[in-house]
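Only one protein chain is missing from this complex, and each of the others stays in its spot.
Right, chain A next:
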């Protein structure tokens, strides 16, 4: 069999980056939730917030660890597998990645130790500060990575000298035309992902009638978040789509399955099998003109189709088309759940409706799947270009012996399959174990370094526990939450 090193390297990169992206898309959101809970605990002294923070910090830690080890691989793969690419774009992408490490990576790593292990070594305010720093680190990290990725999608601010990119304006490189949309879309996506992870596990506890007050708090909060975040994401996504149409029309045509060089009265396709050989769609089912309305915000607006560019400049259309539908479908599913939660809440049945709880449990991993699908739209949609319209992916691969890349690819598949298995096994174990009991939290004397604090805290805790044991005050607590 003839092995092609370019294909192998691309499969390897696609595989390792897909594996990696699972973890940051959870940790960015989860770090934010943990910071919110810890902050609320400091403010209200409600021990359930502390319980939420203390429980979710464990899944956060193993997820973060997986993100770290798989991320280090990526930072070297640019060079190992795509040496030409790193040579010609190093002057642009290198500094962006260096800034990521300087302003985010180190910060997360430096304060993570205190966040995880420092509960009894530093005061509670300093601990909260560490949590905030870790959270901010994950955001800043997203900022630089998305800036670098967006530049490859919509390159600006550069000149090419002797076949290599040089920067003319760093402002234009960083804040390139698609960057703001891509960044907000990604950050909100990971907030939603984490929200549904927490909601899903909370719903699971409620179904199993375990850790009930803890799970109610988690589910209720997350459904409020989802109610705000999912429509926001749809709006951002729409704007992002318009931006893609402006700067990467071929990608947009692949997302929507539009073949003619220019088409007006574009339908919104609900189902179709794009066929790259016949350059048309099989089994097309669509809503007339809705595509034009969404894409151009006018009833009969025209957009550029795939045939506007030669076949060798088109991405894999079915992959992009279907990934896009998976992402959007999950997004609307999530929005539906958030609305359903609101309706059930008004009837006071949010925590009792079993089919609803089962549905939310089912949605635990959906955020991750949507993020992956979204990235396939972005990355496959950009092909055959690595830097859009400037550098082809096929031109930048290291001239390695194919067997060598095949060997590492097989190793990655084995190791990562093992890791994801282990990750899920330990996640399951943590979830089965459940949150630390109030008694355990009490014994840990959080914030021992602040003198006199611990005793007072234990007293408040006992007071609170008495209150929450009465069903009436439980309801008033839910109300107080609703006011927030």
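Things worth noting here:
One rule holds in what follows: contacts are C-beta pairs under 8 Å (C-beta built on N, C-alpha and C of every residue); 3 or more make two chains touch, one makes a residue touch a chain; residues count from 1.
Here is the rule we go by: contacts and distances are computed from a predicted model.
Per its UniProt entry, the chain excluded from the display bears the name "Cytochrome d ubiquinol oxidase subunit II", taken from "Cytochrome d ubiquinol oxidase subunit II", "Glutamyl-tRNA(Gln) amidotransferase subunit A", "Deferrochelatase" or "Phosphoribosylformylglycinamidine synthase subunit PurQ".
Within the full complex, the residue among A:167, A:234 or A:380 touching the omitted chain is A:167. Looking at A:62, A:207, A:309 or A:369, the residue that reaches the missing chain in the full complex is A:62.
In the complete complex, the hidden chain is touched by one of A:13, A:105 or A:181, namely A:105. The residue touching the chain not shown here, chosen from A:8, A:50, A:73 or A:226, is A:73. Shown as candidates are A:83, A:275, A:289 or A:394; the residue that touches the absent chain is A:83. By the touch rule set out above, chain A reaches the unshown chain at residues 54, 57-58, 61-62, 65-66, 68-73, 75-76, 78-81, 83-84, 86-87, 89-95, 97-103, 105-107, 109-114, 116-122, 161, 166-168, 170, 398-401, 404, 408, 411, 415, 419, 422, 426, 429-430, 444.
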